[in-house]
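Shown here: the complex without one of its protein chains, the others still in place.
Per-chain residue numbering starts at 1, and chain names A and B are given in the order in which the chains are listed.
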Amino acid sequence: MRLRRLLFLYAALLPLLAGLQAIAQEDLLRTTSEPGIRGGKLVIAQRSEPRTLNPILTVDQNSLGVLGRMMGDLIHINRATQKSEPALAKSWTVSKDGTVFTLKLRRGIRFSDGQPFDADDVLFTFKVYLDEQVHSLQHDLLVISGKSVKVEKLDVYSVRFTFPSPYSAAERVFDGLAILPRHLLEKDYQAGKIGQDWPLNTPPAQIAGLGAFRLKQVIPGDRIVLERNPYYWKVDAKGQRLPYLDELTFVVVPTQDAQVIRFQAGDSQIISSLSADNYAALEAEQKARHFKLYDAGPGLEYNFLLFNLNDDLEGRLPEIARKQKWFRDVRFRQAISAAIDRAGIVRLVYRNRAAALATHVSPGNRAWFNSAIPVPIRSLPHARELLTAAGFSWKSDNTLVDPTGQPVEFSIVVSSSNAQRNQIATLVQADLKALGIGAHVVPVEGRSASDRVLNTHDYEAVVMGLVSGDADPTPDMNVLLSNGQTHLWHMDEKTPATPWEAELDQLMAKQLGTINYQQRKKIYDRVQEILAQQLPMIYLASPNILVGAQENLGNFHPAIIEQYTFWNADELFWHPPAGKQ
Amino acid sequence: MNRQSSLSRRDPPLRSGFFTRFRLSWAIWFLVGVHAVVVLAGFIAPYSFETQEREHPFAPPTRLHFVDCAGKFHFRPFVYVTKAAENALDQYQQDCSQPAGIEFFPKGDRYTILGTFSSTRHLFGVPAPTNLFLMGTDGFGRDQFSRLLYGGQVSLFAGFVAAAFSAFTGLLLGGIAGMYGGRVDDVAMRFAEIFITIPWFYLLIAVRAFLPLQISPVTAFLLVVSVIGIVGWSRPARLVRGVILSARERNFVLAARGFGASNAYLLRRHLMPLTFRVLLTQMAVLIPQFILAEVILSFLGLGIGEPFPSWGNMLAQAQQYHVLVSYWWMLLPGLAPVPVFLAYHSLAETLQERIKSNF
Partner (left out) sequence: MIRYLARRAAHGLLMLFGVSVLMFLLFQTAPGDFLSEIKVSTQISPETIATLRAQYGLDQPLPVRYWQWLKSSARGDFGYSFAYNTPASTLLLPRARNTLLLSIPALLISWLIAVPLGVLAAGWKSRWADRLFSGGTSTLLALPDVLIALLALLIALKTGIFPVGGMTSINAQDQNTWAYVRDLGWHMLLPVAAMVIGSLTMILRHVRASVSEVLESSYMRAAEGHGLPRFKLLFGYALPAAANPLISLFGLSVAMLLSVSLLIEVVMSWPGIGPLLLESILARDLFVVIGAVMLSTVFLIAGNLLGDVLLYAFDPRIRRQA
């Protein structure tokens, strides 16, 4: 009798024990930030909604903002420290030569729909990313110098990545590479249809991820609502499972001014990017409306004046080709740089919330900024000296003429939709006028402007900006390498056109393979020296990251790498209003 | 219908020429005055449209004083030096120790009137380091009053050129449609309807992006304006066609045909003159429409390039939240077209009445 009862008890307890064992066996990540309180909703306004929920097709920041909260990655870059840290991979070892990464995955973790996660999902994910037929946008990230990364499964919770050559930024590659659920997508992948999966109107039950939130509802053109993922694999110092928020909503508010208005009204509780002007306008209202504004310092965006140095213009655009004689002379570019009032730009366009730049690396990039390079100060006499040395002279009415007697004038293209760059162009134009140069600003619709710079090369000068993908130098290689995708000043260069470009190529390739940080820093310092001297782009300013949030939002730590305000959405929580407990 | 019934009861009959002539002349004199002021913008404006006072961005309109800080009264109005406050970039304080009276015919920035006459003498101004910003400054410290005057050159001229193009194209196509009638007429009118439906600003973006960069912004802008005008040909074309269709059947035309007149002769000698009056009235209606089109174009960022001002691109700055809320003087360019439109409107009304009564 007793035996039967014992057996019965054991049978009843078995599932409970198994369940407890399962939970106990979950390899959870313990965070170190301030423990928070569960509950509440958060609304964030974004410029536009994601075009799709399929990680394979997303590349723009708006989509990544939403998807990044729904998906998990193996190794993640902590936006506050700018260093990589364990995520789904709880630890990893690197071989001596830096090419082999062996990752140990967390055990017992489940997707947002309850299905278990293991190495097969990782394998599937990278198979999809590397598959040429799929044309994923992540493909190029995993191809180093023409060869793909190799991915092997070692056991249920271990994966080995083999890079074709030592790759200094290897760890950082994994950030943002969403791990796909094999159980939901494998069938479509094998049928060749994975590119069509997960459009915006997919029912939430068909989407699963390893992020802090999962999809709850989509109202096209208006908002996307995410809810807490009950299976999320992080707990705080008190043992509470993250995220704290019940719901996270992304609303579509197309212009920054409209976003400011909604934020002010309390419709949204975070504002992710403010222009300096709006920041100043909101400053006065902080106390009354119970929000706080933050200035996170210079970000990774750099604005510059670019001259057309392409060599495919002969015969096609003779007028511009003629002017390139001026642009190609480094003294001309240095003179222009000396004539520009960067302090004025920082003050008038950004209200002193920006940093003047000597190279593309902003002072906000603490790990890689070369502080030994001085920022050029405006000096018209110095500019005149340089121009005289280059053979230019002035007519009696102060017009600058080149050695052949032609007046120096050119057009500056700028994207019509970017107010700050338009303002910069206007200031630059006035500065150049003081030097006798007749520049006129041509605002052109955004895509037409990119088209001119990237494809047709039909422009003389352009004021534009780029945002470095990461603090690490590696993403900038697309711009700096002679054969880079976005080697803007001289696109489609077969071989380096000048000795300094050749040196740049060499140095960047070297830093790619150098694992030691000190050595890389020295190499990159030299790269910055060359850029400051040769000025392929005349670097102007880097705006500060200006954000705001309701004052009782806890764990709000704005960063200078995207997503500025909600990179740690899983840790955000609401303080109770004072007096309530 | 007799003459009298076609007149509105409350307006005095045309026979009493005084009132109508009075109304006509206020509109015409006002427009002539406005255009004269705008042409002489270089002289009347104290600053050039591109002079940047980088120490005074978004300065409010300068206060004119007759009584100084000590309480003394002066006959000549004067202003004080303003300095930006320490940390706030747009808070300005007056410095009582440095008054400066308004001078007449001082020397200032060099300007050119109509491309021929050049000088440095302005109508009025103040000596440095004081500033006279009658309508405040924009984000670059450029005097809005001066820019308003120079901007008038662009906006008003844009209306003219576009309306002229429109009228000319309308005359051409409407004339042909009315003259030849039948299939030609049908096709032309369908074509006209299509043009009304197309979002004209898309056409503009395309043209704007397509323009070669070497031309000056003024030329680029004129080209864009001509495109607006050419796209707007349908209404004048309809009108002209209507006039010609009805006139075609008149006795004198039939008589001329009987004498062997060709179509071209008829058009030139008899029919076109009839259309002129209608076109003139139509121009008075079109010009304000096209000025508005330029304002909207510039507002959307597709108008004339920096640093040239136009009423539209000056107003566009007010679209930004911080400007709308903090700097009220940036909205003033929106009011500038109002009296001009009123004058054109009044002119158009009078011309229309004249036509109705004479037809």
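Quick note on the criterion: contacts are C-beta pairs under 8 Å (C-beta built on N, C-alpha and C of every residue); 3 or more make two chains touch, one makes a residue touch a chain.
All of these numbers come straight from a predicted model, not from anything done at the bench.
Within the whole complex, the absent chain has one touching residue among A:237, A:377 or A:454, and that is A:454. Listed residues A:478, A:534 or A:552: the one in touch with the omitted chain is A:478. Although one chain is not drawn, the whole complex shows that of A:116, A:446, A:513 or A:554 it is A:446 that touches it. Of the listed positions B:30, B:124, B:265 or B:341, the one in contact with the omitted chain in the full complex is B:341. Against the chain not shown here, chain A presents residues 43, 49, 51-52, 57, 59-60, 135, 137, 139-141, 143, 199-201, 219-223, 249, 251-255, 258, 261-262, 264-265, 267-268, 417, 445-456, 466-467, 469, 475, 478, 485-486. Those residues of chain B that touch the chain absent from the view are 4-10, 190-191, 193-194, 196-199, 201-203, 205-207, 209-210, 288, 292, 295-296, 299, 315, 318-319, 321, 324-325, 331, 334-335, 337-339, 341-342, 345-346.
Definition applied: only the chains that are shown with their structure count from here on.
Per-chain Cα centroids separate chain A from chain B by 45 Å. For chain A in complex with chain B, the residues that touch the partner chain are 256-257, 260-261, 277-278, 280-281, 319-320, 341, 344, 347-348, 351-352, 411, 413, 416-417, 419, 422-423, 425-427, 429-430, 433, 440-445, 448, 458-460.
Within the complex formed with chain A, the chain B residues making contact are 50, 52, 54, 57, 89-90, 139-141, 205, 208-209, 213-214, 216-217, 220, 301-302, 305-307, 319-323, 325-326.
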